[in-house]
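A quick write-up on the structure given underneath.
So, subunit A:
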Amino acid sequence: MDIIMPQLGETVAEGTLTVWHKSEGDDVVTNELLFEIGTDKVEMEVPAPVSGKLEKIFVKAGETVEVGAVLGRINSGDASNDDQSSEESEKSPSSSPNNLAEKQYKSNLSLSDHLSPAVRRLIAEHKLDSSKINGTGRDGRIKKSDVLEYMNANKNSLHELSSGSQNADEPKFIDGKSIIPFSRIRQVTAEHMVRSKTISPHVNQGIEVDFSKVDSARKSISSDWKEREGFSLTYLPFIIKALCGALADFPNLNSHIEENNLIVFKDVQLAVAVDLGLEGLVTPVIRDISSLSVTEIARSVSSIARLARKGSLKPEDFKGGTYTVTNNGALGTLYTTPIINQPQVGVLSVDGVAKRPIVVDRDGEDNIVVRPIGVITQAFDHRAIDGAYSAAFLKRLKDIIENHDWTSLLS
Partner candidate 1 sequence: MAELTYREAVADGIAQEMERDPNVVFLGEDIGKAGGVFKATVGLYDQFGPDRVRDTPISEQAILGAAMGAAMTGLKPIAEIMFSDFLAVCWDIVANQIAKSRYMTDGQVNVPLVIRTANGGGARFGAQHSQSVENWSMMIPGLKVVAPSTPRDVKGLLAAAVRDPDPVMFFEQKSLYPVKGEIPDGECIEELGKAKVVREGSDVTIVALAAMVPRAVEAADRLKTEANISVGVIDLRSLVPLDTQTIFKEVEKTSRLITVEENPRLCGWGAEVSSIVSEELFWNLDMPIVRVTTPHIPLPSADELEDIAIPSVEKIFQTVLRSVD
Partner candidate 2 sequence: MVKNRVKKKKVSNQKIKKTARAKSANKRNDDIGEELRLKMWRYQLEVRHVEQRAHDLFFQNLIKGTSHLALGQEAIAAGCAASMREDDYSFCTYRGHAHTLVRGASMEGVLGELMGKQCGMLGGKGGSMHLTDVEKGAMGSYAIIGAHLPIAAGAAWSAQYRKSGQVAFCFFGDGTTNIGAFHEAINFAAIWKLPVIFVCENNLYMEYTPISEVTAVEHPAADRASAYGLEPIIVDGNDADEVFRVASKATEKARAGAGPSLIEAKTYRHSGHSRADPATYRPKGELEKWLKRDPIKLYRVRLEEFGTSDDVISSIEEEVMSEVDKATEVAKQSPAPSESSLLTQVWADGGSEWRN
């Protein structure tokens, strides 16, 4: 039988064994004085609970141990000895929680028919069709996260469901005000913009790029191009091509942030921002863009923009982007600070390219020349990317744009 340190007082957790009255190997008789314990308040004599041989002492006189600690063992000769401790007191787990279930009303509806308040609200606010939402909750019910996923996947085609929300042509003023409600796309865009800014610490970096070489290439085929393709060849496809090269050298920018991890992607799936007039912004993805030529890039960009504006794209067309580019240059802006397309870490804004006087070095002397100059700005997520990395990336991008043999690439 184990001899244990007794509970000495309310929530006193320890006791000191002050003196053994028996030694190891001694015979003891029931109720014979076995040992003494003490605290600062109390001294207690403890008798032997059974007769037998004090076969082992674990705790020496003067030691302080926890209440319940084994101090020694008496062998009372009974093989099936009552070891009163541990085994019995281990609670059978099955006796725990479930037996204490409080009475509950048993509803007849299956959960799959239930739409929780959170779900109802989202559906109402965004005028969604619950029959189109896949439920992954218990009994197949639609959970809040199911709705959010659905919305995220479909944010770009939600305008199909809109019913001519905006009448921007002729605003009707009442009391000097015209109220234009947000379309679904506008709402989703708005939510995404706010969320992105909340999540990512945006840092904007710009770099001036000389587009002379690109211009040469463009000019060399411009007339043929428009006839052949049906749209103009802008700076954008060249920049995108250079972007692929730069991202290959600076792959961390071609990534997503998930919790505390940076997921770097091998290939660039480039999201291109397409403006849907006043309805909002969508970002369809051009797959495996690194393998495309400038010409192919130009064609892809043009077609995807056209399809997006027509509303012909499917949800898959918007998924999986690893980097985003937004072209704001049509109206000659100097630079733009774009908003990151979550969960990516970088977005590039291409702005106006215009003739500007710059200084070049000719034979050791400074000369002013006129060149087509444009500012390219990257917004990056400072959680994952630092300024130096971004700056180096922009430098690389600039180098490629300024020094590549674009003309030969086009033919």
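In this text, a contact is a pair of C-beta atoms (placed from the backbone, for glycine too) under 8 Å apart; a residue touches a chain by one contact, two chains touch by 3 or more; residues count from 1.
Selection rule, in plain terms: all candidates are chains of the complex that A comes from, given by their letters.
All of these numbers come straight from a predicted model, not from anything done at the bench.
Q: Subunit A in this complex: which of 1 or 2 touches it?
A: The candidate that touches subunit A in this complex is 1.
Q: Can you list the subunit A residues touching candidate 1 in their complex?
A: Contact set of subunit A toward candidate 1: 9-13, 41, 89, 91, 93, 95-100, 102, 111, 116-121, 137-138, 141, 143-144.
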